[in-house]
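Dumping the structure here so I can ask a few things about it.
The other protein chains are all here in position, but one chain of the complex has been omitted.
Per-chain numbering from 1; labels A and B assigned in written order.
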Amino acid sequence: MEAGWVTPAWYIACASEELDARPLGRTVLDTPIVLFRDSGGQAGALLDRCAHRNVPLSMGCVAQGGLECAYHGWRYDREGACVAVPGLMGEAARPSRGVPSFAVREEDGWVWIFGRPGEKPASSPFRRPDLGPGYTVVRRTVEMEGPLRAVLENVLDVPHTAFLHRGLFRGNGERHRITVRLSRLPGGLQAEYLGEPRPAGLAAKILSPSGGVVAHIDRFILPSIAEVEYRLGTEAHFVSTSICTPIDANRTRLQAVLTWKTRLPGWVVRPFLEPVATRIFEQDAAIVKAQALAVRRFGGERYTSTAVDVLGLQLARLLEGAEPDPDWSREIEMEV
Amino acid sequence: MEAGWVTPAWYIACASEELDARPLGRTVLDTPIVLFRDSGGQAGALLDRCAHRNVPLSMGCVAQGGLECAYHGWRYDREGACVAVPGLMGEAARPSRGVPSFAVREEDGWVWIFGRPGEKPASSPFRRPDLGPGYTVVRRTVEMEGPLRAVLENVLDVPHTAFLHRGLFRGNGERHRITVRLSRLPGGLQAEYLGEPRPAGLAAKILSPSGGVVAHIDRFILPSIAEVEYRLGTEAHFVSTSICTPIDANRTRLQAVLTWKTRLPGWVVRPFLEPVATRIFEQDAAIVKAQALAVRRFGGERYTSTAVDVLGLQLARLLEGAEPDPDWSREIEMEV
Partner (left out) sequence: MEAGWVTPAWYIACASEELDARPLGRTVLDTPIVLFRDSGGQAGALLDRCAHRNVPLSMGCVAQGGLECAYHGWRYDREGACVAVPGLMGEAARPSRGVPSFAVREEDGWVWIFGRPGEKPASSPFRRPDLGPGYTVVRRTVEMEGPLRAVLENVLDVPHTAFLHRGLFRGNGERHRITVRLSRLPGGLQAEYLGEPRPAGLAAKILSPSGGVVAHIDRFILPSIAEVEYRLGTEAHFVSTSICTPIDANRTRLQAVLTWKTRLPGWVVRPFLEPVATRIFEQDAAIVKAQALAVRRFGGERYTSTAVDVLGLQLARLLEGAEPDPDWSREIEMEV
């Protein structure tokens, strides 16, 4: 763990369609990285600094299948080896002239990179389970001006929805006592909400107009995935998967995949659901930013927690490479 | 003393009319503070940081007479005690869930706070003496981008008026030798200017069109008040009281109360006096900002003083909790 995240792991660097014939500079894990496609369309990821005079390679272009620096034309292949030093007599390639490279996988429309350069990772990037036919999928990218941990806690937190998203997601009306079953997943954590009434807000009404029993599960999956799943009776199923990429200690890129199936077709639900989702993201982004600014203003976090902060504290432990508290897996009561 | 000011003392946080039904965030003594009114209209002042996830409470709202955090709805009373943790079963109040609170007094249209949290102050905020009937009162708030000491010295300095405010307050024409009588006040300092001719500038002509003998007294009063008083013959009396609030080490909010009585009614004088006062404040704000930037640029103050810097050096000593120089109370000569 460095600066609040697990480094040897896969993160999304960009969407596939963002990476065209020009190099793309992105900061991931507080590291400037340049992405490019070689002549075969294969994506490569290098440290965004020319070995020669340290100019960002993302200012350059792709030439002869390699990444060419804009300043003196040094050229690199996908492994970061230097293949051309214009003007120089003799062979260009020398280890000292190379730049660090990152393992890349392109899957499901994302370009993933492995967080530690020079490694051949044994693991694979996160894949959402296939939900079968009939689902509508919408993607959203939100840049949150807060650290990874605060963003993940925000996505997986239930009590804030009645206040920050008042009227949109949960109301602030009648309160119900429910049970939360907390359990460990492989490489993750799960909170299952039992006895939860259908949320009173606008989003819930769109997803399940006729009401019904709610099954609600929140999950954290290492290194940076937060998933919220709702089943409202048999008619509606909604999964929001937030795949986070730490930009640096204070900024997080959140790639959300919203997947749903209701009795109504997706194209009917979508115009109602999207503005609500947009508003919720805006409110979350604003509060996470205010929280991060206040934490920096006061010189560090000074949090007080209670039993209803069910996932935030434990996912912080997992991000630090520790196990959750030994007595954490249990059932607790809370009001929603 | 911390960072250039006396901490256990009263400072103006805001004007009464600035504090309505919504919470108000203000930085005072380099500390973010939230002000709010409870259901009875009583003003409260808390550290502007929710104990839970450190979001500024000034982003919240007043609900059920308490201050409610915008994120998870934690609610606080005027003493900073936590009175609600939504979602949590059982009692909300616990010392660890509280936030520090500041003593508040609302007087003369100002909301004053005591600079040290958790204290019941024995003293009272500064009150201007009652001047009796027939006076016109105008208030001005100016944010000066300089430290408290530089702002106070600026307000109480005489020689700069002939240069920085040339033509407005004092001219740069014929010079007169006068006597300055320096003396100690309880919790303050006084400089009395004897034999001063009526200032030649525009402001002086407005206040006393027919000229006359001038009585001019400048006062510093701890922790942060600078007062300039002029009597021109028997016809005109003018008092400018500048009550300063340090925002941080480099910014000072100056609340000026201009009070005057002349042979002419206040509504006649005001349209002439106000633009002159505005211009003087602008010139002072610009020079104090330039001074502060230069001091930071060079890594600290490197001042040279002379005998005509009569109050600035000594008020700095009082701000540090020290006494004025033992031989300071005396009469000196200067030219104006």
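Some points to look at:
Just so we're on the same page, contacts are C-beta pairs under 8 Å (C-beta built on N, C-alpha and C of every residue); 3 or more make two chains touch, one makes a residue touch a chain.
Keep in mind that what you see is a predicted model, and the values were worked out from it rather than measured.
If you put the hidden chain back, the residue from A:15, A:55 or A:138 that touches it is A:55. The chain omitted from view is touched by exactly one of A:86, A:109, A:167 or A:275, namely A:86. Interface with the hidden chain, as seen from chain B, comprises residues 150, 157-160, 162-164, 172, 177, 287, 290-291, 294-295, 297-298, 301-308, 333-336.
One chain of the complex is left out; on chain A, the residues touching it are 32, 48-49, 51-56, 59, 68-73, 85-89, 96-97.
By our rule, only the chains that are shown with their structure count from here on.
With centres taken as mean Cα positions, chain B sits 48 Å from chain A.
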